[in-house]
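Here you go, one structure.
One protein chain is absent from this view; the other protein chains keep their places.
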Amino acid sequence: MPVKNAMIRIVEHVAKTIEKLDDSQLDQMVSSIENSEKIFLMGAGRSGLVGRAFAMRLVQLGLTAYVIGESVTPAMTKNDLLIAISGSGETDSVVNAAKTAKGVGSKVLAVTSYPDSSLGKISDHVVVVEGRTKIDIEKDHLKHQIEGTHSSLTPLGTLFEDTVMIFLDGIIARLMTHLKTGEMDMKRRHATLE
Amino acid sequence: MPVKNAMIRIVEHVAKTIEKLDDSQLDQMVSSIENSEKIFLMGAGRSGLVGRAFAMRLVQLGLTAYVIGESVTPAMTKNDLLIAISGSGETDSVVNAAKTAKGVGSKVLAVTSYPDSSLGKISDHVVVVEGRTKIDIEKDHLKHQIEGTHSSLTPLGTLFEDTVMIFLDGIIARLMTHLKTGEMDMKRRHATLE
Amino acid sequence: MPVKNAMIRIVEHVAKTIEKLDDSQLDQMVSSIENSEKIFLMGAGRSGLVGRAFAMRLVQLGLTAYVIGESVTPAMTKNDLLIAISGSGETDSVVNAAKTAKGVGSKVLAVTSYPDSSLGKISDHVVVVEGRTKIDIEKDHLKHQIEGTHSSLTPLGTLFEDTVMIFLDGIIARLMTHLKTGEMDMKRRHATLE
Partner (left out) sequence: MPVKNAMIRIVEHVAKTIEKLDDSQLDQMVSSIENSEKIFLMGAGRSGLVGRAFAMRLVQLGLTAYVIGESVTPAMTKNDLLIAISGSGETDSVVNAAKTAKGVGSKVLAVTSYPDSSLGKISDHVVVVEGRTKIDIEKDHLKHQIEGTHSSLTPLGTLFEDTVMIFLDGIIARLMTHLKTGEMDMKRRHATLE
């Protein structure tokens, strides 16, 4: 049954990734968020949606968060943090955004599978989250041409995106503890209309 | 040349509407915006886009504005204002949003062609902006069936939407004066990334 | 370490949910998608983002999908399917959308934790995905008041939203097999600009 097989594969990938997460990178991410005036989220495609889901929770925690591309997003300053999400770390629009953010003195934290990518290199901080990114896909494609093996149950950036979704919810759990914010506080700040 | 004819028709409609705007309604709108903690914008379809364009300028003026449906939109309180845009004043999602906003004690200001509409009736304040709304369209359709006359150069809500776009930019001009906000202040607050 | 604890809790919840998924509901969902002309996605807040992530993949599979609230979303007809996502099945905007869709003869499939909810009752098909929904939160809140126990590591709809994200990626895996669509086909259809 491909539905359940794919779900199991995703769950196993997330479970494996949890072990590999670097505690010092997590500490760095949490303290960067807590010490920034405003937090901006940026990602292309599904990574962007995962960033939005995180921004919603940050707002419910009482923090000031914005999503690049939404209407009410203000100017960035040197007291702010851009969290840039890209599996490959090579997505043009995300790399360009990170450069612009650096140009105005904002800090940049990359969530990526490739710390040595263009995005990773220009970021102040990197959190490595493993996934099967677009680069892997090309390898699989080559393998497919040579061996005729079937392609993935978790196409394109699926593993990265789903893992980052859960990872960012983990960050929320820690921020709740740090900020002593209960769930009822979050519900109270939840959008009245959505 | 239909392009220019349609543009002329729109410009004439806006010009005519300027004369009909009620000064006391404009005063009310400006003071409601200035006296609210947060301003929320809501509209369906193209009216929603016009509301977003207004929200961007409010943020650049240093005010706190949000758009219903975007990620970072927080809870509404009794110190807030919902600006609900609907030509007919009968758009379900907008009327429902206005009811919910009233339910949490927020003020509601309607921008509509029909002050006696469902939206107009439940709103605290109404600014009437004329347009050829969905209700007119049905009359035109009937006329078309009877007389075979050709349909509009400015289909559906076009006249309302374009007029409201310009009207809201007029409100921005007045807020700039009131708040003593210059264009350079607005540029400084303009989104770094968009 | 709350980050990893929360992630483990989410992973365990998803793993448990996989076992509880009803195969006949999954079959029904896949065949509904394959037999519909257009597929519309609807959800409020983070459930809406998860729906968008699914819509992106449907487009990459060569299917015709739209998201309620985006600019290019067309009219719905009796040959179409609305997939409505709501943990509680009581989110006003989603229930109203489902009613409107039924009104024009479109089919509605609910993804919800509560088959007996308002949404579940008016839908043609229901897929039950467990989560800790807003209703559970109120119970937890009561418990918190009585026993003073600490609130969740996975606040509000987190478990539902993350589980549905992975569940919908499972549906994609099955559609890939059914439609004989390889990953390279999906990459080819991937947005050039995003």
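The first chain written gets the first letter, and so on, giving A, B and C; residue counts start at 1 in each chain.
Please note the rule applied: contacts are C-beta pairs under 8 Å (C-beta built on N, C-alpha and C of every residue); 3 or more make two chains touch, one makes a residue touch a chain.
On a predicted model such as this, the values are computed, not experimentally measured, just so you know.
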Displayed chains that the missing one touches are A, B, C
Where C:Glu70, C:Asp116 or C:Glu138 are the choices, the one touching the absent chain is C:Glu70
Had the left-out chain been drawn, it would touch subunit C at residues 40, 42, 52-53, 55-56, 59-60, 65-76, 82, 97, 100-101, 104, 106, 188-194
In terms of residues, what is the contact footprint of the unshown chain on subunit B? 1-8, 10-11, 14-15, 18, 21, 23, 26, 30, 44-46, 48-50, 52-53, 56-57, 60, 93, 134, 137, 140-141, 144, 151-156, 158, 161-162, 165-167, 169-174, 176-177, 182-184, 186-187, 190-191, 194
Positions on subunit A where the hidden chain makes contact: 49, 69, 71, 92-93, 96, 100
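The rule we apply is simple: only the chains that are shown with their structure count from here on.
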Once the Cα atoms of subunit A and subunit C are superposed, what angle does the rotation have, between 0 and 180 degrees and to the nearest 5? 180
Numbering shared by both copies at the subunit C-subunit B contact, with half separating same from different: same
Quick one: report the Å distance separating subunit A from subunit B, using the average Cα coordinate of each chain. 35
Between subunit A and subunit C, what distance separates the C-alpha centroids? Give it in angstrom. 21
Rounded to the nearest whole Å, what is the centre-to-centre distance of subunit B and subunit C, using the mean of the C-alpha atoms as each centre? 32
Subunit B touches at least 2 other chains through residues 69, 71, 100
